[in-house]
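Everything below concerns the one structure shown next.
With one protein chain removed, the remaining protein chains of the complex are shown where they sit.
Each chain gets a letter, A, B and C, in the order it is written, and its residues are counted from 1.
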Amino acid sequence: MGFCNLSELEEAASGPLSEIAAASGVDVKECYQCGKCAAGCPVAASADVDCRGVIRLLQIGDVDRVLKLQMPWLCLSCGVCLARCPQNIDLPALNTAICRYEMKRGIAAEREGEAFMNIFLDNVEAKGVSDETMLAMRYNLQTGHLFQDVANSPRMLSRGLLSGDGYKPAGAPDVKRMVHDIRKGEGGAE
Amino acid sequence: MSRIGVFVCHCGTNIAGTVDVEAVADAARQMPNVAYAGTNKYMCSAQGQDYIVDIIKEHNLDRVVIASCSPRMHERLFRKVLAEKTDLNPYLLEVANIREQCSWVHKDKQIGTPKAINLVAMAVAKADCDTQLFTHEIPVTKRALIIGGGIAGIQAALDIADAGFPVTIVERKTTIGGKMPMLDKTFPTLDCSACISTPKMSECEAHPLIEIKTLSEVEKVEGYIGNFDVTIREKAKYIDYDKCTGCGMCETKCPQKKIPSEFNQGMSTRTAVYKPFPQAVPSKPTIDADHCRMLTEGKCGVCAKVCPTGAIDYQDVDRVTTERYGAIVLATGYELIDWTRLYGEYGGGRYADVISGLQFERLVNASGPTEGHILRPSDGTEPKTMVIVKCVGSRDPHKGVPYCSRACCMYGAKHAHQFMDKVPGGKCFVFYMDVRTPGKNYDEFYMNTLHEGARYIRGRISKITRRSDGKLVCLGEDTLSGNVVEVDADMVVLETAMVPPEGAKKLAQTVNTQLGPEGFFTEAHPKLRPVETNTGGLYLAGTAQGPKDIPDTVAQAGAAAAKVIGLLCKQSIESNPMVAHVDDSKCSGCGACVDICPYSAVTLVEKTLRENSRKVTRTVAQVNEGLCQGCGACTVACRPGASDLLGFNDEGIMREVEAYATR
Amino acid sequence: MPRDNEQTGEFTPKILAFCCNWCTYAGADLAGLNRMNYPADVKVLRVPCSGRVNPQYVLKALQSGCDGVLVCGCHPGDCHYSTGNYYAKRRMMIFKRMVEFAGLSPERFQIRWISGSEAGKFRDTVVEVSEQIRALGPMENDAPSRAAIDAVAGTVASPEADEELFAAAKEAI
Partner (left out) sequence: MRYANFPGCSASTTGKAYTESFSYVARHAGIEIDEVPDWNCCGASAGRLQSDDLGDALPARSLANAEAAFGDEPVLALCAGCYSNLRRALVHARESEDRRRQIEALIGQPYEAKADVVCGIDPFLEPEVAQTVKARVTQPLNGLKVACYYGCALVRPRALTTFDDEEDPQSMEAVVKLTGAEPVEWGSKTECCGASHHVSNPTAMKPLVERILADAIDAGAEAIATACPLCNMNLDMREAEINKARAARGEAPLDIPVYFFAQLLASAMGASDAEAGITRNFVPGSSLLAEAKTREVVVELTPEQKKAARIAAAKKQAAARKAAQAAAAAAPAQGKEEAHE
């Protein structure tokens, strides 16, 4: 809940809005707020504002608020919303676009989602594959949930689910180069 | 060498204010073939009319150009003047629009006057090429055909027949009445639907001027306004209605009892020889050939044995008749969208207790499968919690249709009211997108339902799952609070979208009119000609034209009837003389005009012609002046230039162009 | 023929607008009813339907002294005769290609859809087109086109063009 002057928002929002719209291919005007997306969304209940709310805020131009939300980062891209939306609005794409918009401007630094993404990609960049155990441990260290899921580690170990066969792609260096270039925005495309 | 008279109107100061009318008249006098030019304060006034008439006689003019307001305003009036007060053919008249398109849009005479002169010059040039045109009388067959025997068709039929004209109702099903008798009560007054619709049905049956053809479909329509030749196929009923007394013995004895009843929406069964419901009209049974053992397996014949009048006739065959009608009313109604194909998230029909609104109507109806007790189809228990989902199919371009079905908000409220009325202490949740109640006493009804305790939740149900205890778990969002909500319902009613009935497209082609993008018939003008089509003599009633509720349907049916009566009252109608005309000597019979005509008014015919004093038989195009609406598309398509449009002939337009370009 | 305005000496173009009786002509009347103001360069020629406009009329206009031609009809789908404007559209598009190929400046021949309620759109169209043509100057400026137009005049009713036209038109409905 809060106060906002719509006539001022209109002005401020136009830039970011059109960028996010272009990136996601979603026209928020299409949405008539039936909430079928949120109702089926696995994370709506645990989100600060659900996916319908995200679109609503974009509709009224409250971009600042949107850029502070967890919702876009919580999105699992499970596609239930898209599958059932009467207007065929690609919410996962919209959420992704919002996350990228934040990352591009470095305003997502606090986001655990971004931290996870980076650790994961470092991992892939280094090895060509992702080592889930390493991943979990580094993530927990970096984000400070030290003991998250440690309870499970021994159980996984005992079932031989942690070891792995140490596979490393022969072309790991190529993968490294490719991932590096794209992450640095020097990908072959465009 | 024609003698053209130019009459320039001052229209008070409307024209004279920004056009120097005298200068225009002077200029006109210099134009070729102009024998007279003069002005008058109000050309359309009685005095102005007399002035025109006198001058025509005095100067024996043979063409008239009137420079005044738009022809859309007074052309008809001036034609009438020529026709009634002079012996000049009314089509030897041109109107130069120097008011709407000149004096009113320009500031001063510097600009207005020369433009007016230009416009007059163009009119004069065209007038010189005008030819005498003659309307002819098209006889009107004083009978109306109504396609579809729902409440719209019934209302139209009664109104037309009461005005004294014979009417035929063609109904696809075994009884007239359509969907209305299936409904329990009608909003907002809650009067019993069958009680008000079935009397009208029997009134039709009893009416001396109404003929009812059930199990029938229109196969072919030829001709035009006033004279449609309609071919109707009346399917075999296997019962001789002249002998049948409707005693119902056959129904009680028919061994084939397990056929799902269409009337009760599959929630009860019927026999193979059956009447869909007691008050059906005609009140005589028919044999369902797909399920009758005699007709499918060739053994049984019980009904024939028990029939006291020997009316059963297994050898019965379809009857095809062709008759002439003056007007046709399309009242083909609607169907409900098949949600089971589209909404897997609602169980796709796997859950017996997720039902459609029409099924609920039958459940709550005293003559329905449960005698009016609201019971779950699955286990026959009374639901304590009911969920109503609106806009199922409607406003859902992704899965259903993009439009709003208009009636659902109201019958949704009605269903909520009926549930809480019949199930004391019952809880009813209505999931809605918007509540649309534009209609007399509609919003009052909705508010009342709210006060009775219906809980309206603004949001679409996302998913319905069935729990082992039989509860239907409905997941939705209350978009107003932003909470994801869940209801453990005993029964769910889906208010499904109205869609065009199967076969509408084919019928549109048969009667040669258009369907809108949604598949409903298109009216001639959304506001000013809502019950006409662009095809003369073809009218629309009810949901054939688009989703609407019963009050609107009946109103529109009455309006359509009025239009039909207006037409049938005439002994004959005047044909529009401004139609395409083919010059046989130039026509190559290529048929380009036949392909391009939107009214199928042009046909290729064998003609014996006289060509350089020899008789030859050739295929040439022929225009049916009754069907031709005078659009002129064919004239442009015609390569040899044999086809021309009377009243807008090629030479006239060319001269008009030239007059402007070279001036 | 006075090609230049006596007072200002500036060039006043001759533009002919073929308007269908049911939509654009009504729109023009409405513009008058609303006392909208627009240049007098455009004169309206009333036809029952844009489908009635024969390419030859347009040629005739351009040949015999018009500086620009407009063909206006109901919006696609709204034709009073249900399909006339589809034919007009395809027909005029093909024809437009032809005359532009022949060297005519595109602005000199335009096709617009204006409904009976779009008085403002009619006014704007007239203003816009007359400005364009004023910018172009008299037809004589399109040196090559005049000759070419005459050439096209010969071919306009060629069977090939028509075949293409019918195919296009059929597919249009």
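In this section, a residue touches a chain if its C-beta (ideal position, glycine included) is under 8 Å from a C-beta of that chain, and two chains touch if they have at least 3 such contacts.
As the structure is a computational prediction, the values presented were derived from the model and not from experiment.
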Contact list for the unshown chain, restricted to visible chains: A, B
Residue of A:Leu9, A:Cys34, A:Ile55 or A:Val80 in touch with the missing chain, whole complex considered: A:Val80
Contacts of chain A with the absent chain, listed as residue ranges: 42-43, 45-46, 74, 76-80, 82-83, 92, 96, 99-100, 112-113, 116-117, 120-121, 124, 128-133, 135-136, 139, 148-149, 151-152, 155-156, 159-165, 167, 169-172, 174-175, 178-179, 182-183, 187-190
Where the missing chain touches chain B, by residue: 344-345, 348, 350, 463, 465-468, 473
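Note that only the chains that are shown with their structure count from here on.
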Overall pattern in which the protein chains touch one another (line/ring/star/complete/other): line
Most remote chain, CA-based centroid, reference being chain C: A
Gap in Å, rounded to a whole number, between the CA centres of chain C and chain A: 54
For chain A, residues that touch 2 or more chains besides their own: none
Residues on chain B engaged by chain A in the complex (per definition of touch): 345, 391, 395-400, 433, 458-463, 475-479, 482, 484-485
Interfacial residue positions of chain B with respect to chain C in the complex: 70-72, 97, 99-102, 104-107, 110-112, 114-115, 118-119, 122, 514, 534, 578, 592, 595-596, 598, 629-633, 635-637, 639, 641, 645, 648, 650, 653-654, 656-658, 660-663
Chain A - residues contacting chain B, complex: 32-41, 44-45, 49-50, 52-53, 80, 84-88
